[in-house]
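Apart from one protein chain that is not included, each protein chain of the complex appears where it belongs.
Take a look at chain A:
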Amino acid sequence: MEVSHSVKERTIAENSLVILLQGLHGLVTTVDLRDESTATGRVTNVDAFMNVRLAKVTFTDRQGTVSHLDELFVTGRNVRYVHIPDEVDIRATIERQLQTIHRIRYFGGRDKGRKEFPRAKHK
């Protein structure tokens, strides 16, 4: 289970559905890109900016040409959809990721350690 070492990234992840994508680590997933190409591969990393790193990828470009890539990094900006595999229990995945973040955050006990901010500021 991958959680960022960055406080800022953990806070962003915790307050958005990126946290769900991070829970897909190790699973084979299809990512639809903004330009309508698609990439199917094993998720090796998703960061708070929704940059997605996949391994052993089948890439279909917008013309339909298929190629195979050992590793692929798509910038968050260019991700349109991420297909959540059917077997994934979405709620359990989110809860598991949150638990991991909280384990890091409250390391040393609930009343010790740095407190991060649970809520984003809304304008």
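Rule of thumb we're sticking to: contacts are C-beta pairs under 8 Å (C-beta built on N, C-alpha and C of every residue); 3 or more make two chains touch, one makes a residue touch a chain; residues count from 1.
Everything that follows uses one rule, which is that contacts and distances are computed from a predicted model.
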When you check the chain that is not on display against UniProt, which of "Methylosome subunit pICln", "ER membrane protein complex subunit 3", "28S ribosomal protein S22, mitochondrial-like" or "Auxin-responsive protein" does it turn out to be? "Methylosome subunit pICln"
Missing-partner contacts on chain A, residue numbers: 5-8, 11-12, 15-16, 18, 33-36, 45, 47, 49-51, 53, 57, 59, 62, 67-78, 104, 107-108, 111-123
